[in-house]
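Heads up, one of the protein chains got dropped from this complex, but the rest are sitting where they should.
Moving on to chain A:
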Amino acid sequence: MKYSNNVQNRPLRFSGAGVTMDSGECRTERGGSVGDPAIVVSGLSKQFGSVTALESVDFDVEPGTVFGLLGPNGAGKSTAIRILTTILPPSGGRAEVLGHDVVREPATVRGLIGLAGQYAAVDRNLTGRENLRLIGRLTHVRRSRVRSRAAELLERFDLTESADRPARTYSGGMRRRLDVAAALVPDPPVLFLDEPTTGLDPQSRKALWHLIRRLVADGTTVLLTTQYLEEADQLASRVVVIDRGQVIADDTPAQLKSHLGNTVIELDMVRDDRAARAAELLRGGFEEAPRVEGPRVSLLSSDGSRPLLDVLRALETHGLVPGAVAVREPSLDDVFLQLTGHSGGADPAVGGSGGPPAEPTP
């Protein structure tokens, strides 16, 4: 019976503010009205000594959506997550989760969020099941529900078979799944995922995406950081791009791409030196300078694929016939490059180059 009084203990935020709580559909006890953003970040700054990690960052996250925080390594993504999850105090500005200030009401915020970090933060000596039970107890899941909740999540994350082995025997992907499962134990309405799929194989990544979509369909708000532009493209309905602690874009993935308004022409020159010569030759013919990545040259065309013929002719006269040519829609990676002037920093070797892989057409 010890939990029977929890309704009375809950702070009723609007009871004194003249707002009637006539309908549970339209008003929520903790989050304000449904139309209010689930997360509000306003003028948020963070300094570490003389280093500025975040500089006056603003964004809102609509409830029940996936929000992508995008940026290269060291852009300030993790710092933002740490502030929003009450781990770090901000140096300036304001951050709210479901209407609760992370600095003034950290305890309330902690009761509303789940966090899965960049490093799989599970106890390696505990089994998967024990890890989830520990989190259940620490998030005050009712005693009668801890066991069933742990079993339920182990099942959902395909960990039932290894549930009773110490987590130190798990593969990296399994540990990551356990980490995300741990974040979900109290069924938090707001979930923070800090680079949830970094280092995961493509299959595990797809599985996690599927899971995130399901959570959001059930009304959970997800803020995820990623270096993988494809991930934001796949999941997020809104994307904020940050670079060196500052917001450089805030839009839907589709709008971001349409701003670019270009077509990407990719030339596979087979050899790096040929790619460099081709780029040199084509410089000046386009608004943006050609971009060279190994043997590949990418051109941003504002005129569809029309310049392709001229490009090929120009190259041919210099004996530089490409091995393969591809014309494609710009990916977020292209957007990122245009916004920041430098590459996204994701490692293409682990599938992070973003955007659908260009299929070279011979």
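Here is the rule we go by: a contact is a pair of C-beta atoms (placed from the backbone, for glycine too) under 8 Å apart; a residue touches a chain by one contact, two chains touch by 3 or more; residues count from 1.
In this section, contacts and distances are computed from a predicted model.
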| item | value |
| --- | --- |
| Name per UniProt, for the chain absent here [options: "Spermidine/putrescine import ATP-binding protein PotA", "NADH dehydrogenase", "Transport permease protein" or "histidine kinase"] | "Transport permease protein" |
| Selected residue (touches chain absent from view) among A:117, A:196 or A:295 | A:117 |
| Touch with the omitted chain, as defined above, among A:41, A:54, A:75 or A:88 | A:88 |
| Of A:130, A:251 or A:288, the one touching the omitted chain in the full complex | A:130 |
| Hidden partner interface residues of chain A, rising order | 2-3, 5-6, 9-10, 24-31, 34, 38, 63-65, 82, 85-88, 98, 107, 110-113, 115, 117-126, 130, 134-135, 137-142, 144-145, 149, 166, 182, 186-189, 216-221 |
